[in-house]
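Written out below as structure tokens is the structure these notes cover.
Every protein chain except one is present and positioned as in the full complex.
Presenting chain A:
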Amino acid sequence: MIKLKLDNVNKQLGGARILRDVSLEIAAGEFVVFVGPSGCGKSTLLRLIAGLDSICGGDLLIDGRRVNDLEPRERGVGMVFQSYALYPHMSVYDNISFGLKLAKTDKISLRERVLKTAQILQLDKLLQRKPKELSGGQRQRVAMGRAMAREPDILLFDEPLSNLDASLRVQMRNEIARLHDRLGSTMIYVTHDQVEAMTLADKIVVLNGGRVEQVGSPRELYERPASRFVAGFLGSPKMNFLTARLHAPGETSLVDTPVLGMTSLPFDSSNLAAGALLTMGVRPEHISLKVAEAAAGIVVTGVEYLGSETYVHLETGQDEPLICRCEVSAGWQAGDRVELQLDIDKLHLFDDDGAALKRTPHIIENLRSDVSLHAVRV
């Protein structure tokens, strides 16, 4: 069932277009994460849904009803703010019950609801405290409690964990995930942290420059990014990009890359001309290294040791070094000469505009998927 629908939503501020024709459907009970670099419009989009900013063009529908002109409280949404924005002069109980009181809830059910909310969030013992007497994580929970108390169908989170330290962030992330399982309400969550996006989301919406770049499950976005932007945005360290040139277009593309030489790849490039500029993308974990003979292969320029893994930097003559993620036991050191092995199934090709080329799946089976691409000498 569609809970919330955005239909060509636009937002302008001054002369700047913050959001351009955003269309999106969110199903009931879904956990949707808006993610993107700062200034991409993700927070604005959330505020439009909340009703804190007005929509310049297009429609916002909740349960099939157009809500563009409704007040926030009439939309059935609750919101958790980045700075929590708790009322500093009110106790936890009053913070949570403020909205209910304004909605003229009768005393008995008000108390019941506050206590129920507090119990879900483990705030039972803190109800009489003031916000300043709470720790960061507790404040965060009060902020969620306040948003939940009126039992809205849609809960909005605006970068709720960005004020917490790293360990608490992981803990609160898990609590939010559990809360979603328990309440089953629709949640929309804004973050610039891709780990939060990947771990929490049923569906990620990647925004860039006010436009929706791609919508999909975390796995879809990671494994089949629709554009070079999405490919580079998700994943850390980010995907390696190599400039390549299309040699012969067709259902399988013959591509010439400076590092890896001429290669036949299972991507459909029939609509492109020979000689077109392409970008080949490969994630650091999809490169494996093999010792090369002396004076052959690529030189390792640096090794970053992270404990659980190492990042090996390779000099390829391109703008940025190639990074590959290796096991610590491999023991690579700067100065080693290596050959690359790539899994063709895990490669990505993007055209000059950054759009991903379509894969031709039946061809993958015909090719050996563990084909080794021997590096040419730099």
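For the reader, a short list of remarks on this structure follows.
By definition in this document, a contact is a pair of C-beta atoms (placed from the backbone, for glycine too) under 8 Å apart; a residue touches a chain by one contact, two chains touch by 3 or more; residues count from 1.
Definition applied: contacts and distances are computed from a predicted model.
You can't see one chain of this complex, but its UniProt record names it "Carbohydrate ABC transporter permease", from the set "Linoleoyl-CoA desaturase", "Carbohydrate ABC transporter permease", "Glycine--tRNA ligase alpha subunit" or "TldD/PmbA family protein". Only one of A:Arg73, A:His192 or A:Arg211 touches the absent chain when the whole complex is considered: A:Arg73.
Contact with the undisplayed chain is limited, among A:Ile2, A:Leu102 or A:Val195, to A:Leu102. On the side of chain A, touch with the chain left out of the figure occurs at residues 50, 52, 71-73, 77-79, 81-83, 85-89, 98-99, 102-103, 146-147, 150.
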